[in-house]
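For this view, one protein chain was removed and the others were kept in their places.
A, B and C are the chain letters, set down in written order, and residue numbers restart from 1 in every chain.
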Amino acid sequence: MPTINRQFAKYSFVLLAGIILALIFGCTNDHPQSPFDAVGPVSESQALIFYIISYAGIVVFVIVMALLAYFTFKYRKRSENEGDPEQIHGNSTFEIAWTVIPALLLIAVAVPTINSLWDTTVSPEPDALVVRVTGNQWWFRFDIPELGVVTANELHIPVGEVINIELDSKDVIHSFWVPKLAGKVDMIPNNENTMWFQSNEEGIFYGQCAEFCGESHALMRFKVVVESRKEFDAWVASQLLDAIKPSDPLSQQGHDLFMSSEAGCYACHTIRGSQKAYGEVGPELTHFASRLHMLSGIMDNTHENLISWLTDPDEVKPGNIMSKNASVYNDPDKVLSDPEITALAAYLRSLK
Amino acid sequence: MAEATASNHESEHQTTTGLNHRKILMWVFLGSDCMFFATLIATYLVYKGKSLSGPMPLDVFSIPVTTVSTFVLLMSSMSMVLAYAALRKGSLKGYRTWILSTVILGSTFLGFQTFEFYEFANHHVHIDCINPVDLTDYEQGLFDKNCKDGVDHYDAQHGLTPKTNLFGTTFFVLTGLHGTHVTIGVIWLMSLFLYSFKKGGVTPERHLDTDLAALYWHFVDVVWIVIFAVVYLFGVFEGFPS
Amino acid sequence: MTTLLIPMIKRPLHPTGIWNWITTIDHKKIGLLYGATAFINFLIGGIEAILIRAQLSGSNADIITPEVYNQLFTMHGTTMIFLAIMPLSAAFFNYLIPLQIGARDVAFPRLNAFSYWVFLAGTIILHSSWLFGSAPNSGWFSYAPLTSVAYNPGHGMDFWIVGLQVLGIASLAASFNFIVTIINMRAPGMTLMRMPLFTWMTFITAILLVLAFPVITVALIELMFDRSFGTNFFFAPAGADPVLWQHLFWVFGHPEVYILILPAMGIVSEILPTFSKKPLFGYSTVILAGAIIAFMGWLVWSHHMFTVGLGPIPNSVFTITTMAIAIPTGIKIFNWIFTMWKGSITFSTPMLYAIGFIVTFTIGGISGVMHAMSSSDAQQQDTYFVVAHFHYVLFGGAMMGIFGGLYYWFPKFSGRMFSEKLGKVQFFLLFIGQNITFFPMHFVGMDGMPRRIYTYSGEMGWTALNALETSGSILVVISVLLFLHNIVKSWRSGEEAPGDPWDARTLEWSISSPPPEYNFEVIPEVHTVDEWWARKRGLLGEQSPSVGSNEKGEIHLPQPSFWPLVSAIGIFIGGYGLIYSYPVAIVGLVIMMVGVYSWSFEPVNDPD
Partner (left out) sequence: MAMQNINKASDSTKVDTSHSEHPSAVTYFKVAVALCLLTGLEVVVFFFEWLSYGIIPVLAVLSVVKFALVIMFYMHLKYDHRLFSTLFLTGLFLAIGVIFALMALFGWFNAG
């Protein structure tokens, strides 16, 4: 029986080791939310600390496990009539050693950690561009006050510049996290936070709310578009324009519906340049069609996706305020017809 | 409560420390109850001065009244300890007298608290617009808002309830839970008083029953000593001392 | 009035069958009740976990709705922590503490029964939220303001609040009891520094508990008042700071983590010496390390809040205090390993669990230090890396220790031996299964997967590892079923167990298995740590214990009582009253008062 067990143990350890190795080599850093693929000073500093403590941890783990494995093998009971071993009660030298050595090791890793903590928390350029981010169930509002830009779920920033972020929430606690740019900081009502980051590479970086915030927490995502200063300036200029007026009958019909009291979209959404759409409950839509993604970054901004959203928002993002509060969704008598939805979509898709 | 009254008539076994089980239990419970009140007091302090609207402590507190009720509670502690001393001496009559005094004093304290809560909830503001004297910040705010030309006084109900502001919330829940402790104590002592009429119910040999109630009662008293200083007297400061 | 009631309800002096269990105040029976109830809860929590894993097994899976998913992870956490691990530890406390310190029962036997029944009440209240259609859904730490009526209508959170309050009463009552028992019921000669390690860890756990639970009690009262009476504790528009809830929760929550793990550490500290045939290496160091861990548990709570924006100064302070906890934890691990040094090790199932515990707990400990690094923690907080960490500590640590303890003391509980072969297979299945389940979580976490999401899209690259985790969880399920099979079968028809099947070291092994109702015929006199080992080996020399006269006739055991149960029923009814209707709560209060009064005036033993 013991041999069976030992063989079983051996195989299982081989299996386990195989899995661990597969994991380590299989874990790539080109996934969209991997913080290892750091592109800015904040995430780089955090990744460095992670590497330091990981390697220290692996070394400690290997030593401890080697000791454990050696002892279990060496001191296994060899025969049934083996006598009692020496009753050793302790050894002060050993015990002092494994108190002092870990303490020194911890001090050694504490220094760079605290250093990195201050670097990553305190902005090096307090006067740099400020972006105000407001959390809502379940989308992000972005304001750049000094440029007058307001947008939702898709933030553009210039490459190579420090960005200061101010975080706030309108309802529950959310958390702002773009793994490749910086670790997360919570967005708490009545308790504003700040953070900073900088991207040294152009590209589109994924972000996600990291604090559980209710039913559709999993669907609260966003994108950060990092572009050259020139592209950024162009983007700002385009965002500052008023919304395009509808140019074809279908989008005109959608526009009228949007502004009508039957649909009531205008009450919650802003479309600058329109007569009455200045609601702030839902995301800003002035340049909706200029965004790559829709619905807090969970899907591409396409006609089909927009249709499915407008048809049954609760299916796409369960529990959202629009399907709860808008009469066209909570009152069966006022449901939008398919042509109406098509017209609305056409109008929204025209808002470049 | 249930913890504290557990197995009243534990027979006096020989114990490791030579101390009685129930008395150790009581002290562990009191140590634990310290954390209970610490959390409430911490909540009160953390929110001190953070209320967005009045009334603030100085608008509603009446230090003389609370001083009297504090005095009543301190006296109840004295009568409690005298009841215990009387029992140890074997004077059942003295015991009954003093423990009844404690019950009465404790109930008086609760009466004061009820009165205070009622007064706060129905707080009345009167501002003489022509000749305003000694306005608190809160009253000044009301003055600025309401005393326009031709108005010679302003009267209104500005009650403080647990819903009014952070001060109301933290104040009522802290003092209310203290009041709950006092109520439990009064019921406990009342039970002992009644039990003392049963033959053999309260005897010098079984002084521990009273000792435990007394420890609880004094603890409630010391908590009030802290509340009186921290909640009422620190009330002079509207906010943080910074 | 109540004095009139007592003669009307006859004391259950010689009950049999079911009434025997309902009115029992025997610590051993209560321990078994605790164990059985808690293990059922463990299975319920396991079912919840499996549903979670099923939903996450692939990207964009659509097995359960987001709302149910949120209820599942909330209830999974709450169940495993408050209804499974804590009461499983309590089962060991109940059964073993009097046996280990040489006592006939706990200090307050009726209070002990009360604890159990109140725990059962809390269990039913929490689980019944599923039946009432509104399980709590804000996570086990339920951050305000997501818990306010505005964002969380319905009764789910009310069930959570009331359930936790009721469980708090049970835990507090039990802990008061064990503190007094350990201080005051030790056999002659058993000084503090001769107590078995498990008793020591129980003592420290109980002290932590009585100091930590009042904090959550107040926090829950505040939350309840916010929800029910419109107070402003966590209401941001009135100027409140929702971060206060987080502070209060974690002031309780971090000591709670040690409340969960310290008993398991105690169990492992009993198993390792027994199967190495050596005393625990550095007995007093291990105790001291446990005490330091418990004390430091109060200095580190904000490490759960590194991303809350407390500022660099608090974060630096809590980084350092948290890292410092690694030192006493490391001391324990090295002392355990060196207990085996130069020993004579037998690899019975409990020993495999103890060794497995060291392996997985070390992983959890190291990932804990990784979390202490507040800088890089910003990338780990609220991701699956955290989920991996605390499952290594709570499953790989606490549950592994508890499984080891269940095997180790099974002969004592049941008087039967379990099947070693099944036990070993079960151990390896569990060990491998849990590593396959939880180890990849480190990687998906560091690949940016937040916790508490019910779905994720395929482009994230998390699908393969999640599928692997789910397959690992199936191994865990199989192994738990195997464990149940082994236990049930062995209890019915296992080989009869001798008093001391493992050649163990502490006093509980000096009596028969299962122990007689009165535990010790003669209260033993203690001369040393590992008293039973010293007696067996004749190490006490001249002082060798006298067999003593048979005092059996003089043993007075406390008699059973109805009143703890009645008081608990009052709390149970009162609990539902607080959720649904205050008049009912008053009825519950009255019933409880009747119970408490009758209990107070009922003598421990009716005069003969």
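We adopt the following convention: contacts are C-beta pairs under 8 Å (C-beta built on N, C-alpha and C of every residue); 3 or more make two chains touch, one makes a residue touch a chain.
This one's a predicted model, so the numbers in the text were calculated from it and none came from an experiment.
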Practice problem: Give the labels of the shown chains that the missing chain contacts, considering the complete complex. | Solution: B, C
Exercise. Taking the full complex into account, find the residue in B:Met35, B:Leu142 or B:Val182 that is in contact with the omitted chain.
Key: B:Met35
Quiz item: Given the full complex, what residues of chain B touch the hidden partner chain?
Solution: 17, 19, 23-24, 27-28, 30-35, 37-39, 41-42, 45-46, 63-64, 67, 70-71, 74-75, 77-78, 80-82, 85, 88, 214-215, 218-219, 221-222, 225-226, 228-230, 233-234, 236-237, 240-242
Practice problem: Pick out the residues on chain C that sit against the missing chain. | Solution: 183, 207, 210-211, 215, 241, 244, 247, 251, 298, 302, 310, 314
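Following the convention adopted for this analysis, only the chains that are shown with their structure count from here on.
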Quiz item: Viewed as a graph of touching chains, is the assembly arranged as a line, ring, star, complete set, or other?
Solution: line
Quiz item: Counting only C-alpha atoms to place each centre, which chain is farthest from chain B?
Solution: A
Quiz item: chain B to chain C: how many Å between their CA centres?
Solution: 35
Quiz item: What whole-Å value do you get for the distance between chain A and chain C if each is reduced to the mean of its CA atoms?
Solution: 34
Quiz item: Where the CA atoms of chain A average out and where those of chain B average out, how many Å apart are those spots?
Solution: 48
Practice problem: Could you please specify the touching residues of chain C with respect to chain B in the complex? | Solution: 3, 107-111, 114, 169, 172-173, 176-177, 179-180, 183-186, 190, 210-215, 217-219, 221-222, 225, 229-233, 238-241, 244, 248, 251, 567, 592, 595-597, 599-605
Quiz prompt | Interfacial residue positions of chain B with respect to chain C in the complex | solution = 1-3, 5-11, 15-17, 19, 21, 24-25, 28-29, 31-33, 35-36, 38-40, 43, 46-47, 50-52, 162-163, 165-166, 168-170, 172-173, 177, 191, 198
Quiz item: How about chain A: which of its residues touch chain C in the complex?
Solution: 1, 5, 8-9, 12, 15-16, 19-20, 23, 26-28, 31-36, 43, 45-47, 49-50, 53-54, 57, 60-61, 64-65, 67-68, 71-72, 75-77, 82, 84-91, 94-95, 98-99, 102-103, 106, 109-110, 113-114, 116-118, 120-122, 137, 167, 171-173, 175, 177, 179, 182-186, 188-191, 193-194, 206, 208-219, 298, 318-319
